[in-house]
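One protein chain is absent from this view; the other protein chains keep their places.
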Amino acid sequence: MNFYVKIGDFELRSPLLLASGTWGLGEKEISGLEYISALITKGVSKDPMPGNPPPRLAEAPCGLINSIGLENPGVETFLKEYLPRIKKLGPKVIVNLHGESIEDFCYLAERFENADVSGIELNISCPNVRKGGIHFSESAKDVFELVNEVRKRFSKLLIVKLSPRSNVFDIAFACEEAGADALTVANTYPALAVVSLKPFKVLLGGLSGPAIKPLTLRLVYELSQKVKLPIIASGGVMTGRDVVEYLACGATAVQVGTALLIDPLGIKKIYKEFEELYQELEWGS
Amino acid sequence: MNFYVKIGDFELRSPLLLASGTWGLGEKEISGLEYISALITKGVSKDPMPGNPPPRLAEAPCGLINSIGLENPGVETFLKEYLPRIKKLGPKVIVNLHGESIEDFCYLAERFENADVSGIELNISCPNVRKGGIHFSESAKDVFELVNEVRKRFSKLLIVKLSPRSNVFDIAFACEEAGADALTVANTYPALAVVSLKPFKVLLGGLSGPAIKPLTLRLVYELSQKVKLPIIASGGVMTGRDVVEYLACGATAVQVGTALLIDPLGIKKIYKEFEELYQELEWGS
Amino acid sequence: MYKARVLENGELTSSIYSLVLSAEDSLLANFLPGQFVKIKVSSGYDPLLPRPFTVHAIYDSAFEILYQVVGRGTKAMSRLKPGDEVEFFGPLGKPFPRIEGSYLVSAGGVGVAGFGYLCQGLKPEFSLPAKLLYGARTSAQLVKLDFFSTLLPVEVATDDGSLGLKGTVADLLLAELNKQSYQAILACGPKPMLKALAELGRTYGVKIFLVLETLLACGTGYCLGCAVPSRRGGYFKLCVDGPTFDAEEIDLEFLR
Partner (left out) sequence: MYKARVLENGELTSSIYSLVLSAEDSLLANFLPGQFVKIKVSSGYDPLLPRPFTVHAIYDSAFEILYQVVGRGTKAMSRLKPGDEVEFFGPLGKPFPRIEGSYLVSAGGVGVAGFGYLCQGLKPEFSLPAKLLYGARTSAQLVKLDFFSTLLPVEVATDDGSLGLKGTVADLLLAELNKQSYQAILACGPKPMLKALAELGRTYGVKIFLVLETLLACGTGYCLGCAVPSRRGGYFKLCVDGPTFDAEEIDLEFLR
């Protein structure tokens, strides 16, 4: 197939990336990596984070609600123990970053400037932490400042991952203005599942999977008409047709997340379906 | 069953209302009306509206996308020909109003002040019209002014129906401040379906059904902790358990929409399931 | 929805299936030719919407539909086995118009489904059509030919000439109209066929009724989702004003 796009200097020969948090940190084998352009890691923070207590998951209609709480070993252990293993998997690596403050993000960006990674994705949209995460997305001004500061310290691919519940347009403009290279649209949607009625117990988490596809597709469609930054779509990609739909709606590439949780052999299937449809539509010619 | 709540003077002996736009305007028989507390009409505007050209519908994972475009006969024909028929169905009637401007809404509110209806629901959240609808929800200030003006002209039950894509908290505060009696949380979610790839054709509409339940449940949960106004939940109620979940998350009543489109005998089923669970949980005692 | 048992379900030809469902006679008594039912095709919420199918034939305590497997819902239906329970609702929509005088029914492909009940002649208020004009790509796709042949005269056309006229239903109709005059034509099939027939009807000044399709959400007139543009502006609701429409009343752009 002759799929080829560039985001800055970053070349993609497949529109597929693996979404943050949905393939582990390389501990477990992943099938079909030859079909993807990059791996985006689980969120990495300055200090190790234990994650949230169980339950962390609930099933929803055509969707999954998760509240992992950014369990991760922290940047130093990540760099020492995890990154070398992830690099061995083959694809380029983009590190998803979680910070509670602009300083945190700047610190992390500096640590990765000289590390063997192709880029970073700033997670300003995690719905499952008390500080940082989605709370950044409440103010376009804060986001501008954040991206602006990170940009000064990081010369490689800089992606910002938006929250769908924010004022996406203002936030997107702020990212553009501040010098980001691309946007990931979008993270999970803040959601609630009633885990038990008696005693009453709820899970607050983020909704992913097919249920959110029509919503994120709409965001991608609208945003791509308003901002110049390339958009990497993330939300409910399950089939090759979903990939094609996102590209047709203005995305430059797409991330596969929940689909891989369901079918560990899913990457190849999605890629092959995409390839077939791509050729059928004569997009390559 | 001993379910009983009041919203202002408005009494409910069942938590169920029929959502706007999902039961027609009384032309067709509806089964199970003895189990509901009120009928909320399809959006009524000052002048007749033809609605959008087809396609108006697309199916989504666990959801329905619609773009009806508020087809309705206009307020005068509604009052003359439709309302008498709807009144004969039995339940109390709440009129869902669509306006393009504050003046439109005020005009409509005045027309219904002396009409035989129990209340009005201001639709500031329709995603499928060019003017009015969801565009109101862009500014809490505008919403305050709208509700404030309508309040001066309408003494009965005044509900405002929020858009889930707005800044719901600010809008909710504005409604509270301006004297609304209740909030409907929420309308459909702006969504997109690719109707055809070649030629490329999309449907922009609002997503309803089970897919949105976890999202609206979250909104209801969060809002009910922040505003004092009673909340009428609307989003993906398919079963009695869904009703119970919404009430447990802070709603005072719930609307049934898409479920009725799917199963015209669904009201009784949902009510019976609700009743059983309500008793099992000993909520009534 | 009502519950029903699958009595039979099987392939008639590649991708066209017949499904026979049990139903109480008291319910079936309300079914009229041209009406449809909607059938729940999943036990979960995906696919969400029941699928509409015209009633093909009525038997003692049972009815039959013919369906073409085109997507996920019909695929799921094709896996139903005798004894399985399904939910359905109906009858929905307007029956066929009652035509006085001699008239034709013409069907393309699985569009023939809706005419079985009419041709069974079980409802005296609906007179029998004079003939069925029936086209398909190839002879194997002409399902239920025996069934129809015992009920009324049938003329067939196939794109590949493997049975009957090599050509289309429009060719059959043209020949027929040149031979004889009819009060009206009732037509069901793919959009290009309906368009061709509507044009023929206009040329020959014969009334033509088209059975239309669109995606439905409710099928009961509640949602206004099934808009069919009227020639005089505004919209019909396919599910309650149709599915059968006088070709003169609708905006034929809809058939593009």
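By written order: A, B and C. Residues from 1 in each chain.
Methods note: a contact is a pair of C-beta atoms (placed from the backbone, for glycine too) under 8 Å apart; a residue touches a chain by one contact, two chains touch by 3 or more.
Quick caveat: nothing in here was measured; it's all calculated off a predicted structure.
Enquirer: Determine which of the presented chains are touched by the chain that is not presented, and list them.
Expert: A, B, C
Enquirer: One chain isn't shown here. Among A:74, A:90 or A:264, which residue touches it?
Expert: A:264
Enquirer: Would you indicate which residue among A:15, A:190, A:209 or A:230 is in contact with the undisplayed chain?
Expert: A:209
Enquirer: So which of B:61, B:132, B:164 or B:266 would be touching the chain we can't see?
Expert: B:61
Enquirer: Provide the residue numbers of chain A that touch the chain removed from this figure.
Expert: So the residues of chain A touching the missing chain come out as 21-24, 27-28, 42, 50-64, 66, 68, 71, 209-211, 238, 258, 260-265.
Enquirer: Considering the entire assembly, which residues of chain C contact the chain that has been omitted?
Expert: 42-47, 72, 75-76, 79, 81, 84
Enquirer: Pick out the residues on chain B that sit against the missing chain.
Expert: 61-62, 210
Operating definition for what follows: only the chains that are shown with their structure count from here on.
Enquirer: Could you put a whole-Å number on the gap between the CA centroids of chain B and chain C?
Expert: Their C-alpha centroids are separated by 36 Å.
Enquirer: What is the distance in Å between the mean C-alpha positions of chain A and chain B?
Expert: 34
Enquirer: Going by the touch rule set out above, which residues of chain B reach two or more other chains?
Expert: Answer for chain B, listing residues that touch two or more other chains: 60-63, 209-211.
Enquirer: Give me the residue numbers in chain C that touch at least two other chains, ranges are fine.
Expert: 44-46
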